[in-house]
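Below is one structure. I have some questions about it.
Only one protein chain is missing; all other protein chains are in place.
So, subunit A:
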Amino acid sequence: MTLVNETTHIQVPKNPKKRGGRSVLSRGVEALLTNRVVLLAVLIVVVLVVMTILDSAGQLSGAYNADYLASSLISAVPLAMLGMAQLLVILSGKGGIDLSVGSIVSLTGILFGFAYGPGGWDFVPALILAVVAGGVFGAVNGVLIAYIGFPPLIATLATYYAYRSLALVISNQKPVSSESIQNFYSAAQSVEIPVIGATIPLIPLGIFTFLIPTIIVVWIVLNKTTFGRRLYAIGTNDVAAQWSGINVRPNRMAVYAISGVISGLVSVVTVAQFASARPDAGTSGNGMALPAITIAVLGGVAITGGIGRVSGIVLATLLIVWLNAGILLALPGNDGSQFQLLALGLVLVFASLLNGLTKRKYGGI
């Protein structure tokens, strides 16, 4: 270390030694590791810079510019919303996790599709149906977990099977579609924002109609309501929460119901995106639960409960979405989607190792 030399040369009080002899560098590292929002912001900038350099070097198959980034946000809508659902359930602690979100998306999507399409319902009642149905399916998880004492992993594994099966059986394994559902595709298109629209790229409509309202509501619930404060308390230590007068069970059940409600909303988004209600919308491939859990862990949610913020989810989603979009340009076609798997896996492993490391080294995320 050259600290001593520096101080003797400069001989002014503004030397880098402060509080316990730590350098600016080590404090910077601590800020980066303990404040997940800072880390994610830095990583997003790194991804954007690297991709822009690759782009200007002619290594990408398309332009990695503001228009492309804005249009790729379409995939951020379901990801961030389900990430928000996982934030709530993981926050609630005791192994909280929801594997069934993808199946709820599939099943409520089919119900919405039947109502809005062949059923001839108006949009608003059909949307309400999807949301209520999602809430009921989530509440089933909640009852099993909060009142009967199922480990969340097992309860949501069982309902993952059950809901997925129901979605496939009631739809006869065929997508539900009709003219009104196909026209509904317009809800997934990009729009110009009023007033400042001409100067910034077109943004997918779903960002405004579904994602931003969800973000705002979840943020208010977590930070401005007693329910939110109770949730952090339960997640940190549910016995202590019980003793401090919180009725743990209904609160724990509520988060799973809310997770179902958000999944119901996501199902409407996916119906718009596919222009049909697909029975495997939330479960095809690796399903939607895995990316959502990845987003939550990457966003700094502690898997043990009690720690996590909405801003982390939002930034983690942007990182994953823009990284995926870049990979798709760098490696078009099959290669791209395969490397997206690799990226998601590596990010998840490193994010959780990082969570463990920061917890041991600095305490807390």
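Assorted remarks:
The definition used in the following text is that a residue touches a chain if its C-beta (ideal position, glycine included) is under 8 Å from a C-beta of that chain, and two chains touch if they have at least 3 such contacts; residues count from 1.
Simple rule for what comes next: contacts and distances are computed from a predicted model.
You can't see one chain of this complex, but its UniProt record names it "Sugar ABC transporter", from the set "phosphoenolpyruvate--glycerone phosphotransferase", "Sugar ABC transporter", "Acetolactate synthase small subunit" or "Methylamine utilization protein MauG". Considering A:Leu144, A:Leu222 or A:Met253, the position touching the chain not shown turns out to be A:Leu144 (whole complex). Only one of the listed residues, A:Gly28, A:Gly62, A:Pro332 or A:Gly356, touches the absent chain: A:Gly356. Residue in contact with the omitted chain (choice from A:Val24, A:Ile220 or A:Leu346): A:Leu346.
Of A:Asn35, A:Ser71 or A:Ser165, it is A:Ser165 that touches the chain left out of the display. Panel shows subunit A; residues 93-94, 97, 144, 148-151, 153-155, 157-166, 168-169, 172-173, 237-240, 286, 290, 293-294, 297, 303-304, 334, 338-339, 341-342, 344-349, 352-353, 355-356, 360 of it touch the chain omitted from the view.
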